[in-house]
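The complex appears here without one of its protein chains, the remainder shown in place.
To keep things simple, chains are lettered A, B and C as they appear, and every chain counts its residues starting from 1.
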Amino acid sequence: SDMAFGIRELAKRLAHIRLKMNVQHVFLLAKAHDATLIANTREVAHWLLTRDQHYKVYVEDTLEHNRVFDAEGLLASNHSFEGRLKFWTNKLCAEKPQTFDIVLALGGDGTVLYASWLFQRVVPPVLAFSLGSLGFLTKFDYDGFQNTLSRAFKEGITVSLRLRFEATVMRSQVHNGDSARDLVEQLIGEESEDNHTHKPDGTHNILNEVVVDRGPNPTMSTIELFGDDEHFTTIQADGICVSTPTGSTAYNLAAGGSLCHPDNPVVLVTAICAHTLSFRPIILPDTIVLRAGVPYDARTSSWASFDGRERVELRPGDYVTISASRFPFPSVLPLDRKSKDWVDSISRTLNWNSRQRQKSFKEWN
Amino acid sequence: SDMAFGIRELAKRLAHIRLKMNVQHVFLLAKAHDATLIANTREVAHWLLTRDQHYKVYVEDTLEHNRVFDAEGLLASNHSFEGRLKFWTNKLCAEKPQTFDIVLALGGDGTVLYASWLFQRVVPPVLAFSLGSLGFLTKFDYDGFQNTLSRAFKEGITVSLRLRFEATVMRSQVHNGDSARDLVEQLIGEESEDNHTHKPDGTHNILNEVVVDRGPNPTMSTIELFGDDEHFTTIQADGICVSTPTGSTAYNLAAGGSLCHPDNPVVLVTAICAHTLSFRPIILPDTIVLRAGVPYDARTSSWASFDGRERVELRPGDYVTISASRFPFPSVLPLDRKSKDWVDSISRTLNWNSRQRQKSFKEWN
Amino acid sequence: SDMAFGIRELAKRLAHIRLKMNVQHVFLLAKAHDATLIANTREVAHWLLTRDQHYKVYVEDTLEHNRVFDAEGLLASNHSFEGRLKFWTNKLCAEKPQTFDIVLALGGDGTVLYASWLFQRVVPPVLAFSLGSLGFLTKFDYDGFQNTLSRAFKEGITVSLRLRFEATVMRSQVHNGDSARDLVEQLIGEESEDNHTHKPDGTHNILNEVVVDRGPNPTMSTIELFGDDEHFTTIQADGICVSTPTGSTAYNLAAGGSLCHPDNPVVLVTAICAHTLSFRPIILPDTIVLRAGVPYDARTSSWASFDGRERVELRPGDYVTISASRFPFPSVLPLDRKSKDWVDSISRTLNWNSRQRQKSFKEWN
Partner (left out) sequence: SDMAFGIRELAKRLAHIRLKMNVQHVFLLAKAHDATLIANTREVAHWLLTRDQHYKVYVEDTLEHNRVFDAEGLLASNHSFEGRLKFWTNKLCAEKPQTFDIVLALGGDGTVLYASWLFQRVVPPVLAFSLGSLGFLTKFDYDGFQNTLSRAFKEGITVSLRLRFEATVMRSQVHNGDSARDLVEQLIGEESEDNHTHKPDGTHNILNEVVVDRGPNPTMSTIELFGDDEHFTTIQADGICVSTPTGSTAYNLAAGGSLCHPDNPVVLVTAICAHTLSFRPIILPDTIVLRAGVPYDARTSSWASFDGRERVELRPGDYVTISASRFPFPSVLPLDRKSKDWVDSISRTLNWNSRQRQKSFKEWN
């Protein structure tokens, strides 16, 4: 058992990886519909191109002819920039993610989620600048980005390998309305050897959570939940939220789940407005394979969404598998106070004050 | 990162250890004030003594002259029993726990907690028989104990190594009422190098939870919470519950915490009736060292309890450290359906029905 | 103040009205797509028509040519039935609700909600038979309906006057996208005298709850909440549920609200998955006028639903007013144990056992 605890320590250390940087290809990411962010993107691009002539800077291809970004003007300002300002496409992210040494995200936590969406397989280290207050994933102030980047490129960075889920929609190959079929039988019963009952229909690597809910239906959803080869229970609720530790501060918290340190190798399953008294948030090992599906005799469809995007209809008989992804998300930690990073972000969010007492709402006595 | 996940798998497997049994010394445990349980203890002792003349059976020393147990009669019934019925004391458990090959507990989950209390350091594998309905830790029906034991001794057992905490009370060496002292300064500030501010006053290995609460005070407690070298926050609440995964279904659940699979290497921190809006249950890695203390300027003491026992007063300036124990608790898993054991026990407790739909309280539509 | 408490007692008594019955026109209600319920409807109609030749029985007009109901056969079976079997339409319910002496509902609580929907203004007393287990609003076993009805018609009935809400959708008369407009200003600020900012677009009398939520949007809603002439707060959540006491056991409970005795003159406001820590369920007097709206600068619409039906889109600038309706819902109480009725239904639903101890999930000690 001493060995067991030694391995836990080891696992913890492996979740934080220190990287020396040999930066050449820098990927810039911002929501491209916001004029302020486009100006910021230009500012960072200009600084990088000026700083080192070996740097190549990639910006979103929609900026190529954007008036605010003014690529032409940028290139004209310094002839050494020629050939070093490049334009990325979604396709390039999908096919050649290894091209990039680092992703610099400008914006809020939503921009970091967008980075996770763009890089569905290998993800370059993501260093996120906040334009407003710091968030759970945006750990650097935009003000002073020059110092931050100079120091990071010189001293190296530490990344926290954040667990992502791989979620696959499985479509029932049975004619709709065949309510004699039984999802439980198909997945863990006598039919579980039959590979023809369902076909995959799209896989998503997600950083925060998979939600299966009632979507536009005014009535509740009925969801069958399976863990490995067990049928856990039938949930009657608005939906369920299956969250990574990183996502624990997002929808999971709104649904009543616990805050969870991102290094914990766990999966958080929380019902959304359960219509029974017998469900409580559950913390499972990240080695489990979860399946959440719509029973064949359900009166309505449910909807799956992935990191709050891409809502997909699940018809009766369909399900989603959720398991730990082989492609974690390397989030660059603050250069200082690395080990306190999580507590700092929790304190900011919950208005914890580590020195001053909080005002209690109970003033009595 | 593939390595990281490989290590997680490995850690998971190490939490379940398969043991061949070479049983000689069997420890019988039951609450000794219950006549039925004493009779059951006698029944098991008799069966063991009869079954194999190499077996030595240990029962609690209070049974030596107990009328129901009737040790004299037992010994008189078969002269081969002579010298093989022995009587254990708390001291023997504390000093020579390696004497015993296995602990057979008769009763409920409370009896298993009692086993954890008796064996504060190394714990022999504990196989628990329930006299009523099965619990989280009592996984075997008493009816049919003969078959269970025959099979376990022959085929071997699998134990789940349950995380325990080591909790130490630390007494302030400062005169009471010196409210100029500051616990935060002492523990993580400039005074943190000073080893003379506090002295240890008792260590407890616990299986379920450490609770620090207001005890007999009608008013709330103020508790300073530290994780490693960080001051997390000041909690104003009835108390806090720091729970192992095993304890997640006990007081932690009543206080609003999540259910947690026992293999997860985590610590659950839940406030009890928080008097602020800014505290939510938190899941931390089991590699953390937590400290929970009473500020020097608190108007009242708080109380610490360990697995629901041994309530200890914490005066202003005192604190408790809580960290993973080196001595986990080896709980014998059911001989069949081992991997489903947790889901089975959760289903029983929350009245999950894995085949039948639960009745929703919302009948509309 | 003695007077104040005397009035509370009086208000309580007025909520329970005892009625002598002089039954002539009986309204039968069941979901018409369920063959079993149609057969039951026929059974009750036949019994009523046979029992007293002054009774006129109204069934849904879709049954006129329904094969299972077989109106022709029913009429042919007894010539005294002629002219006494009638067919109701939604229009008749809306325009001449006074026609009916009593509504007999067959089904579950959903059927009673349907009665509330049909009778938007005056509601005849509703006596509800359950085909399965009893519910919050279905208080009579269908088995033995003959005895129930004989006794009710002879001895009279007691009705509980259940609070309904009147909810009106108010449409902004401003061009969409004019985000310079400010809903708070319009409703309680300088513009609040201006009656041209919004126009009513449909009123609903509801028995359970009004929900304003994110509908098919994957992101949260932003909702401005007003009480009388005060802006309470801006809620960021999946939505809000404004529930009557009757509805407290339905969606309100799923969203985390309290159980509420139906005689309480209150309104329950509960956020659905609030994304801030600062909202808790709130109990308000039923004399309040609530308004819940979508701010002009919201990125998405919200949706309003009324007793789980008729989902209506609320675009930025639209809102819903909610206040106590002048038309309460008279629910017939059980003939016996009238005063215990609520506790009985709560006990059934929450599995309270008023004699036997509940099994605690904490077995320790």
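Assume a residue touches a chain if its C-beta (ideal position, glycine included) is under 8 Å from a C-beta of that chain, and two chains touch if they have at least 3 such contacts.
Every value quoted in this text rests on a predicted model; they were computed, and no experiment measured them.
J.: Among C:78, C:98 or C:258, which one touches the chain that has been omitted from the display?
T.: C:258
J.: Of the residues A:245, A:295 or A:308, I need the one that contacts the missing chain.
T.: A:308
J.: Given the contact definition stated above, which residue among B:108, B:227 or B:256 touches the chain not shown here?
T.: Residue touching the absent chain, from the options given: B:256.
J.: In the full complex, which bits of chain C touch the chain not displayed? Write them out.
T.: Touching the chain left out of view, chain C contributes residues 1-5, 7-12, 14-15, 161, 184, 218-220, 222, 227-228, 230-234, 236, 245, 248, 253, 257-261, 263-266, 268, 275-287, 324, 326-328, 339-340, 343, 346-347, 350-355, 357-362, 364-365.
J.: Considering the whole complex rather than only what is displayed, give the residues of chain B touching the chain that is not shown.
T.: Against the left-out chain, chain B lists 211, 215-216, 218-220, 237-238, 251, 254-256, 272-275, 277, 303, 305, 308-309, 311, 350-351.
J.: So which bits of chain A touch the chain we can't see?
T.: Listed in rising order, the touching residues are 108-110, 113, 133, 135-136, 208, 249-251, 253-254, 277-278, 280, 307-308, 349-350, 359, 361-365.
Keep in mind that, in the parts below, only the chains that are shown with their structure count from here on.
J.: Taking each chain's centre as the average of its Cα atoms, which is closest to the average over all protein Cα atoms shown?
T.: Taking the mean of all protein C-alpha atoms as reference, the closest chain is A.
J.: So, what's the distance in Å between the C-alpha centres of chain C and chain A?
T.: 41
J.: Provide the C-alpha centroid distance between chain B and chain C, rounded to the nearest whole angstrom.
T.: About 49 Å, centre to centre.
J.: Could you pull out the residues of chain A that touch at least 2 other chains?
T.: 218-220, 275, 277, 350-351
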